[in-house]
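Quick one: structure below, then a few questions.
A single protein chain has been removed from this complex, and every other one stays in its place.
On to chain A.
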Amino acid sequence: MAHQAHAYHMVDPSPWPLTGAVAALLMTSGLAIWMHFHTMTLMSLGLLLLLLTMYQWWRDIIREGTFQGHHTPPVQKGLRYGMILFITSEVFFFLGFFWAFYHSSLAPTPELGGCWPPTGITTLNPFEVPLLNTAVLLASGVTVTWAHHSIMEGQRKQAIQSLTLTILLGFYFTALQAMEYYEAPFTIADGVYGSTFFVATGFHGLHVIIGSTFLAVCLLRQAQYHFTSDHHFGFEAAAWYWHFVDVVWLFLYISIYWWGS
C-alpha cells in the first residue's frame, strides 16, 4: 500500500463545501424573499442546510483528526494559523461597528440635539447589569484557562467541571443580556443610538452563543476522551474564540455602556 512521505493531510473529496455554498445561497435569497413576500420557507431551508453542513463537516474533521490521526504537528500548525486568521477577520468585523459608533457619537448632529447620548435617550446604568455581565465574562475567562491547565495536566474531572462552569457562565451572560434587551427603555429604531447599540451588542451576543456552543461541543468531546494532554487543539481554538468574545465585550462596555452614557 502506497504511503505518503509527507506529514500533510490531503483531504478526501467531500460534499460539505458545496452544501454550505448552497445553504448560503438559500439563506440570502430567502432573506430577500422574506422581506418582500413575507414567507420564511426558503430562508428556513437554507438555515437547516447550514446546520446540517456544519454538523457533518466538523464531525468529519473530528473523525479525520482524532480517530484517524491525520492531524500531525504541521497540520495542527496550519489549523492554528487558520483559527487566528479567522478571529482576526472577526476583529475587523467588530471594528466596523465600533467605527460607526464613534463616528456618530464623537460629533453628534443637530438632529440628536448636538449631544451624546442623544436627547430623549435614557441610557442603561453601566454599573448595574452591564457591570455584572463584565464580571461574568471575566470569570468565564478564568474558568476556561483553568480547564485548559486541567487538560494539560491530565486531570479529567477538573477539566470537565471547569469547562462546564465556563459554559454556565456563558449562559448566565446570555440570559442577563436577554433580560436587559427586554427591559431597555430604548429600541433599535431609536435613531443612531439604538442602531449602534443593538447592532454592536447584538452581534456580540450572537458570538457569545456561538462561543458557548463551541465550548459545549468541546465538553462533549472531553467527556468522550477525544483530547490528550498534549493534543487538544479543538479546545484551544474554542478558548481563543471565547477570550476574543470577552475582549470585544470589554471594548463594548468601555465605549458604549460607560463612555457613551
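Here is the rule we use: contacts are C-beta pairs under 8 Å (C-beta built on N, C-alpha and C of every residue); 3 or more make two chains touch, one makes a residue touch a chain; residues count from 1.
In this section, contacts and distances are computed from a predicted model.
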item	value
Undepicted complex member, UniProt protein name, chosen from "Septin", "Cytochrome c oxidase subunit 5B, mitochondrial", "Histidine-containing phosphotransfer protein" or "Actin-related protein 2/3 complex subunit 4"	"Cytochrome c oxidase subunit 5B, mitochondrial"
Listed residues A:Pro13, A:Pro73 or A:Pro185, member touching the removed chain	A:Pro73
Positions on chain A where the hidden chain makes contact	3-7, 67-74, 151, 153-157, 159, 225, 227-231
